[in-house]
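Every protein chain of the complex appears in place save one, which is left out.
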Amino acid sequence: MAELTGTRSPTATLDAATLAKDFPLLTREIHGRPITYLDSAASSQRPTAVLDAMRNYDETTHANVHRGVYTIAEEATRRFEAARTNVGRFIGAPDPGREVVFTKNATEALNLVAHTWGRTHLGRGDVVVLTEMEHHANIVPWHMLAAERGIELRWIPIDDDGQLVLDDLDAVLDGAKLLGVTCMSNVLGTLNPITELAAAAHAAGAVVLADACQSVPHLPTDVASLGVDFLAFSAHKMLGPTGIGVLWGREELLAELPPFLGGGEMILDVRKDGFTPNDIPWRFEAGTPPITEAIGLGAAVDYLRAVGMDAVRAHEISLTAYALDALNERFGDGIRIFGPSDAEARGGVLSFALGEVHPHDISQILDQYGVCVRAGHHCAKPLMRRLGVNSTARASFALYNDERDVDTLVEALDEAKKFFA
Amino acid sequence: MAELTGTRSPTATLDAATLAKDFPLLTREIHGRPITYLDSAASSQRPTAVLDAMRNYDETTHANVHRGVYTIAEEATRRFEAARTNVGRFIGAPDPGREVVFTKNATEALNLVAHTWGRTHLGRGDVVVLTEMEHHANIVPWHMLAAERGIELRWIPIDDDGQLVLDDLDAVLDGAKLLGVTCMSNVLGTLNPITELAAAAHAAGAVVLADACQSVPHLPTDVASLGVDFLAFSAHKMLGPTGIGVLWGREELLAELPPFLGGGEMILDVRKDGFTPNDIPWRFEAGTPPITEAIGLGAAVDYLRAVGMDAVRAHEISLTAYALDALNERFGDGIRIFGPSDAEARGGVLSFALGEVHPHDISQILDQYGVCVRAGHHCAKPLMRRLGVNSTARASFALYNDERDVDTLVEALDEAKKFFA
Amino acid sequence: MPGLEDLYREIILDHYRSPRNRGELETPPAVRVEGFNPLCGDEIVVTIDVQDGVLADIKIAGTGCSISQSSASMMSAAVKGKSVAEARDLIATFKGMMSIHEATLPSGAGDAGTIEETEPEAIDIDALGELAALQGVVKFPVRIKCATLSWNTLAQGLDEAASPV
Partner (left out) sequence: MPGLEDLYREIILDHYRSPRNRGELETPPAVRVEGFNPLCGDEIVVTIDVQDGVLADIKIAGTGCSISQSSASMMSAAVKGKSVAEARDLIATFKGMMSIHEATLPSGAGDAGTIEETEPEAIDIDALGELAALQGVVKFPVRIKCATLSWNTLAQGLDEAASPV
């Protein structure tokens, strides 16, 4: 996956400790200890540059977009649309101004595809293929469509290393109309072979909806070389604000879709007896969009681009390798780390079971040491069932984490283990 | 409409010039002149207290909500849910913790009702009654449902004073399943008799969906005394951030509705063969919610409550009366002001036609004087057709506007008129 | 564990490590109810044997964290052999102790961190015996659901046992 700007070298590096200084929350203390934030897969922290960009917009430029002739309304519109283009370029969108739809989060983006593409292309008996490692956001919309119009869901299984089993791929995809697949599992860290999957899906006549929530923040992304048709992600996981997500779609596909929600902005005309929808991407953006949030997302993209996504990826591989080693060394058979054992085959998300200690208890004890890890099903209950657990503890990294964070995690886990022994 | 806290006296006052100092954007200059912001009906400005609350959250507390055991995740959840309760109390919700659904904007809130209530209660031939002064956000979702399932839309007309014609109300409501009505027109300023309408609709067996986008920011609101079933509004029009809106619904009604979007947070369980939805209000909040934005909305509510909604209303009546007088005096027959002529019967929204000068040109000229007014159809094209115009110019007030703003408007309009004479 | 004394009292850890009344009763005659916590996916199975208005036997199965497991274990010890009415009273008292934060969301006030703490209503803590050890859980709102899971499940079981088969 080629990237556009910023540091290009695959050996590019970053200095996490220096970057961490850009994130105000990371200076906070928890129970008298410095915070060790290891829950970026749930939501990342935001650098001052992002917070400042939003504040600057709010203090100098805010007005509703797309409707005003006066100076600040025009500036607001320009900054908002510039953010759209900026985000589109960041993921290699061929036509960034038309193909990037702002939603409220990645979940809405995925639902948008189910509602608009799904309702126009899927009928009774049609097949949608998902993977066993999907997040609920890429499962439940299809369940809802299945209940409404009798579509069939098929599942690509995973093996014990947390990788998709692709031996029967052609059979699974046979007759499928859509493949919904996560680029990177938010539980296992598994990086799926999207390019290969997309090619197989297209050969079978299916369109490809990629859930890129966990990959866009951590890897260079180029929609063209991935070959997918739709791509969804959330700003709050990529150093941006809450309240905004993105659906990218291929121009030809988006252009033929009906609207999603109805209201202002998405129309060309409204009469008492009907309405005429607007052009893309606005057709899918009913009502006042998340304007300040788009500015923030644009600034987050600028920040990531300046650091360089290759450097982010390289850093996270090395940190993940370090963590895998450290955990295995300290706990041996006492820890079960889910997902690929090879750091290069995965992102910086480590779900684990620590002996008999329940994830809730792990997380609670770790909190005493200032360590933030998530405990739960991570919105992936079908995957939990496949793994034979109710929940896992999960530590996840971002560009501001370094090896000291891993060391703190390991020590705190040791305490938890002792406490519940 | 009784209000909850803050200044209660109907003669309560506020000092707009002092309050204006709380709004950083209002210190901006446009073309070398101080800004005169008269577009709050499109989107209001935000006080420093709101911006600070969001910044404080982002810098000290941010984590994803509802899923984490660790300290900041729990704090984030508490602050987020406290904002929900706070907003619910502000509108007199009997059960604020369960009846307030956070959406991305008011438009999503209205669509949510059409999708969930509409799809479970409306079939071919069923009647939805709207008014001729509805915003597109309360029209297009019903058009979409009409196209999908053949429901019929009926319209309550308006008279030449911009008031709903209620003579035939019982006939119009006869057999209706839902009445969708705006509390206050965003074009005419008309305040509709919601309590009366709701009673009539209930007598006819219809539920009532009120669009409170323009009323919640400017008037005391008490859902119980209004007697409506659903109420929708947006934070960005009430001194809060973009990216968040609210649907309030009566507990019994919400509790029986199916989910809207599918994903994390809105489920109790997900299996490969289906899912179990969560309790209200979370059932309707799929994915990561607008967390920072909820904090901001809570702070906006605090700000409005401290000023006192009675004081806001009293101020806006007097400012509107002053503006009506000033415009009529200066332009006489040369200006056509739409909507009720009595300031008490309307909110602080003044749409007008200034002779033959096109609203775009008015807005453009006014901008040279630092005056921000909107020109267009204001997302109310059926109303525009009823008024016999394509667009209007619209000046709208908030608690930070005062009589000097009106004076500046009048002078600038005079220049526009001269320029195009 | 410094800072967590209120949560992880010794008696709680004891019940967690050596849970009482573990297992499942045969159904029928026993009534079997499952409860689960959507937050973490934990599931609990409560089987009860109600005879002549008395909760003659109870067993607990399923998995969960230390709080949910020990709460279930203590509950089973507390209600076993009691009348259904007494069990219901205990459930009400226990949930009263827990509901302070479960039901009452942080109220009104600001968003800016100034969240009011509601004081616990007067409840008969003495009636709870060693269950009072779970009182510290209310300081950790996320864990309240863990503590109440088995109790909600038991309540449901009593309802089912009461309704004609």
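Here are a few things to note about the model shown:
Every chain is named by a letter (A, B and C) in the order it is written, and numbering of its residues begins at 1.
Everything below uses one rule, namely that a residue touches a chain if its C-beta (ideal position, glycine included) is under 8 Å from a C-beta of that chain, and two chains touch if they have at least 3 such contacts.
None of these values were measured; they are calculated from a predicted model.
The undisplayed chain touches these shown chains across the complete complex, A, B. Checked against the hidden chain, the listed residues A:Glu74, A:Asp174, A:Glu251 or A:Glu403 yield one contact partner: A:Glu74.
When you scan A:His66, A:Lys177, A:Arg250 or A:His377 for touch with the missing chain, the hit is A:His66.
Considering B:Thr48, B:Ser225 or B:Gln364, the position touching the chain not shown turns out to be B:Gln364 (whole complex).
In the full complex, the hidden chain is touched by chain B at residues 31, 358-361, 364-365, 368, 375-377, 381, 384, 390-391, 415, 419-420.
Contact residues of chain A toward the unshown chain are 52-53, 56-57, 61, 66-69, 73-75, 77-79, 81-86, 89, 97, 267-269, 278, 294-296, 298-299, 302.
The working rule: only the chains that are shown with their structure count from here on.
For the interfaces B-C and A-C, the C-beta contact count is higher for B-C.
Most remote from chain A, judged by the distance between CA-atom centroids, is C. Separation between the centroids of chain B and chain C, computed from CA atoms only, is 44 Å. Per-chain Cα centroids separate chain A from chain C by 37 Å.
Across the assembly, chain B contributes 61, 67-69, 73, 267, 269 as residues in contact with two or more other chains. Across the assembly, chain C contributes residues 39, 140, 143 that each touch 2 or more other chains.
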